[in-house]
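Remarks on the structure that follows.
Complex shown without one protein chain; remaining protein chains in place.
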Amino acid sequence: MMFRKQLTAMAAVAVTLVAAACGTSGPSASGGAATAWSLTGGDEQTFRSSFDSWNKAHPDAAITPTFFANDAYKQKIRTALGADQGPTLLYSWGGGTLKSWVDAGKVLDLSDEVAADPQLAGRFLPSVVKTGTVGDKTYALPNNAMQPVVLYYNKELFTRVGAEPPKTWDDLMALVAKFKGAGIAPFSLGGQSKWPMLMWLEYLVDRIGGPQVFADIAANKPDSWSHPAVLQANTMIQQLVEAGGFVNGFASIATDSNADLALLYTGKAAMYLMGSWAYPTLKTANAGFISDGKLGHTTFPAVANGKGDPANIVGNPANFWSISATASDAQKQAALSYLKDGVMNPQYVDTLLAGGAVPPVKGLESKISASPDGAYLSEIYKLAADAPSFQLSWDQALDPGQADALLTGLSQVFLKQITPQQFSDTMNKTIKP
Amino acid sequence: MSTVSERRGPTLLMAVPALVFFTVFALAPLAGVAVLSLMRWDGLGTPSWAGLANWPEVLGDPVTHEAIWLSVKVMILSWVVQTPFALLLGLLTARRGRYREVLGVLYFLPLLLSSAAIAIAFKALLDPNFGMSQALHIAALSQDWLGNPDLVLFVVVFVIAWQFIPFHTLLYQAGARQIPAVLYEAAAIDGAGPLRQFFSITLPQLRYTIITSSTLMLVGSLTYFDIVFVLTGGGPGNATRLLPLDMYLTGFSNNDMGRASTIAVLLVVVGVALSLGLSRLARFDRGSQQEGMG
Partner (left out) sequence: MTTTRTRPNIVGGLGGFLWLIVILVPVYYVVVTSLRSQAGFFDGNPLAPPANPTLDNYKLVLDNDFASYFANSVVVTLATVVVTVAVSLMAAYVVVRRTDRAAAITYKLFLLGLAIPLQAVIIPIYYMITRLRLYDTLLALILPSIAFAIPLTVVILANFLRDVPKELFDAMRVDGAGDWRTLWSLVLPVTKPAVVTVAIYDGLTVWNGFLFPLILTQSPEQRVLPLALWSFQGQFTVNIPAVLAAVVLSTVPVLVLYVLGRRHLASGMTAGFGK
């Protein structure tokens, strides 16, 4: 009698555990509709409307999108891929992250599709398509706009203090004093997110030493981090911090919350160095700031005696879609046909343009100048298409482990916790030839 | 069978479900973390054997050194800040009364909030451009609380104290309520003032509570993760990269699970050593008392 009761109880526990183990059949990656993960802000609206209209027209190849904040995405995608439960369409920046996915066999080789359908990759600017390749093979295709890093500024504040946008680094340092004198923060900066700081280093190293300096770093050449251009760039950054160039509390401002952008349009900061995705974000957050003509933009200033061409740019050539290697055949098929017919169709391009972003598609000049933000967008398109060098953001170009050390070290430079020499020494140690 | 089990108490089978859960999802991972500390794993592929290679890397890494040092600082500061407040508030709330009922709800409010909620609230409140400093134009309160590397650790300690003082207050409140009133009455007859009473009655009577609360505080301080993760993300720079956060970032952001596991083993060793040491202290102090809270 008693034995039976015990047995029942044990059985109940066993059932719970088995039921637990069978949760397997739940949301595993290999069933159901195709999924896509993307980022909030920037071109989010374009993605949303594209998936909406795609799903309406192709109910049998529907794709369910999910949107993450930037930093959250970078961590989530990794754990999900490790669990083989990533989305069908993976969002990336190309470069080092994409390479680590390729090395682990997580993404599909698209080379055959690209060869079979010349339009698939051929419609994009070749320099941009290259960012989606590893070795000779194509693993990712562009899904949004070119994103050069641009110096945005608040025209109203410039008029108020009677200043001109900086052409050289010396101009820039002079502006710092001027704005500080007027009680305005010269530059907004989302320092808690760390990567916005990197834009300063990327541009300064390029302006001082030219693109070869980072090319050596990316090629893991020994001691490449102690190139004089890197040391000088960090010294200049610390001089700018010392002069009070960045907004009060920059180290605790998170870019994911757009608090840095808000400082620009609420008139608390005069300038803002950021990728061109800030423009569509601003259009969503505060369209009036643009339509009232308060937003100005210019290129990063030149540095006296620098080797780099002032027309060089840094940023992201675009973002990319890759297809998960562990997705089911139906999901892969849906994703592939979306890449062919959904991404960058005329309507898609129009939405991007309307949102204030320029896609890396060939021969768009006339379409761009006809769009509402035509003047601005034409300049960005020209800037990106004509740049002698378009350097991918370093944190994306490097191996993820190295990128983490880079961002942490750089934030310590901004906080003056370490010297430029210490930064270079630390980074040299991350080079594994 | 049944006569044996009746003589010796209930059947052991009754302890099996708890043991199974505990073994599978707590003990096995504990062994797992030790094994993973001997492996290389990037989180994407399959783990591969690395022997002891992770250990010299972790022990020689200045970032981890800094993290250990920060964790020790936070541990000590937290104890120094939280203990006197919790003790005083515990004594205060131990007395009963109607208005204390209302106050009680407010006092213990932080107990109910998640670390994420607390961190988000303080992050907004302490924002240098849109937060508190815009309201009170008092220089001392308009610091760059979360952006100044020299200040931020104290802010983190403060926010943690805000979250945990109520819990320790409850412990002291319970302890204080068990002190026999006659002790105070006798002391009052002897002419002892409140200060003498506090040092000669209250403190000695509360010594077990103090040990329990301190153990929970010190060992607990090794687990501060979520609040720091949401509040500062370890920054600015590495100024608040405490040991658990260092482990998380090494594993899930830097994609080096082997090294992260090595840091985790360090955490376990320090945690167990601390709680064993403190419970031994407690046992030594009270003779045969059985439970060693850890």
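Order as written gives the chain letters A and B; numbering starts at 1 within each chain.
Rule of thumb we're sticking to: contacts are C-beta pairs under 8 Å (C-beta built on N, C-alpha and C of every residue); 3 or more make two chains touch, one makes a residue touch a chain.
What you see is a predicted model, and the numbers here were worked out from it, not measured in a lab.
Among B:L59, B:A174 or B:L203, only B:A174 touches the chain left out of the display. Among the residues B:G32, B:P56 or B:P204, only B:G32 touches the chain that is left out of the figure. Contact between subunit B and the unshown chain involves residues 2, 5-6, 8-12, 14-15, 17-19, 21-22, 24-30, 32-33, 35-36, 85, 88-89, 91-96, 103-117, 120-122, 124-125, 130-132, 134-136, 162, 165, 170-171, 173-181, 184, 194, 197, 208-209, 212-213, 216, 219, 222-223, 225-226, 229-230, 244, 247-248, 251-252, 257, 260-261, 264-265, 267-268, 271-272, 275-276, 289, 291-294.
Although one chain is not shown, part of subunit A still touches it, namely residues 1-2, 5-6, 9, 13, 16, 20-21, 23-24, 26-28, 40-41, 66-72, 76, 79-80, 82-85, 254, 256-259, 261-262, 266, 285.
As a convention for this text, only the chains that are shown with their structure count from here on.
Contacts from subunit A toward subunit B in the complex involve residues 2-3, 6, 9-10, 13, 17, 71, 74-75, 78-79, 81-82, 100-101, 104, 106, 191-192, 194, 247-254, 259, 262-263, 268, 400-401, 404, 408, 411-412, 414-415, 417. By the touch criterion stated above, subunit B contacts subunit A in their complex at residues 1-2, 11, 13, 16-17, 20, 42-45, 63, 123, 126-130, 144-149, 152, 232-233, 235-239, 249, 252-256.
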